[in-house]
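Only one protein chain is missing; all other protein chains are in place.
For chain A:
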Amino acid sequence: MTEARANMMISVWRGMGSTGKFETFEVPAQDNQTVLDVVTWIQQAADPSLSYRYACRVGMCGSCAMMVNGQPRWTCRTHVKRVLRDNQIEIAPLRNLPVIKDLATDMDPFFDKWVKAGGVHRASRSRDMPIQEVKPDTAQRQAADNGIECINCAVCYAACDTVSSNRDYLGPAALQRAWTLFNDEKVVDKQAVLDAVSGSGGCHNCHTQGSCTKFCPNDLDPLGSIAGLKRETAKSFFRRGSKQC
């Protein structure tokens, strides 16, 4: 049962666009309390003007990611106990994306890059044809499956220093999607997949720091996917080179 406890001190980023500051709120501690619940309490009970975004509440939609004590996290699935330090938590909008207001960011640049990285299936057969048989236990299919549960929450994108320093870099999530497509038996034109990620903002910009894999809330491995793309784009480069000689 709930016991009386000291209030937590919560610092929250307030502001529109690139200007703003932290404001501190005293929030009552509860059992079973997530960071999203803390943010919700502030909006509902302390300051109705606080802006943030959430939808599903259970880690399926990827709408509520924020910087919690400087690290990107799904707020709906982060229990307060895991992040409370000296009775304090600092909550800020997701890094590497423009801020709309307070804790809500504009995710369009993230999705624009998803599209730019070729992150879409090109139909190889029509709805009038039978579904392609795909053996589930091949190494290739396993490699595709490894990235398939990405919910495009942009936590990896926020964690990545290369994204911070290079505006054009496609980022870990978009590249991981490309790697999944590359390994998908149903995708016919593999060269097109590689071409989309080997340009100026592509996979070779990755510095292998691994923050993407470290912070992925779904335990996916974008770093491994990017390594795969680097290997395959290099092979493809040499294949093409040798054809031209």
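Operating definition for what follows: a residue touches a chain if its C-beta (ideal position, glycine included) is under 8 Å from a C-beta of that chain, and two chains touch if they have at least 3 such contacts; residues count from 1.
The criterion applied here is as follows: contacts and distances are computed from a predicted model.
Looking at the choices "Cytochrome C oxidase subunit IV family protein", "ABC transporter", "Acyl carrier protein" or "FAD-binding protein", the name in the UniProt record of the chain not drawn here is "FAD-binding protein".
Of the options A:Asn152, A:Ser198 or A:Thr233, the residue whose C-beta touches the omitted chain is A:Asn152. Touching the chain that is not shown, out of A:Ser11, A:Ser51 or A:Asn69: A:Ser51 (per the contact rule at the top).
In the full complex, chain A makes contact with the omitted chain through residues 1-2, 16, 30-34, 36-37, 40-41, 43-45, 48-63, 76-79, 81, 100-102, 104, 107-108, 111, 114-115, 119-121, 123-137, 144, 148-152, 177, 181, 184, 186-187.
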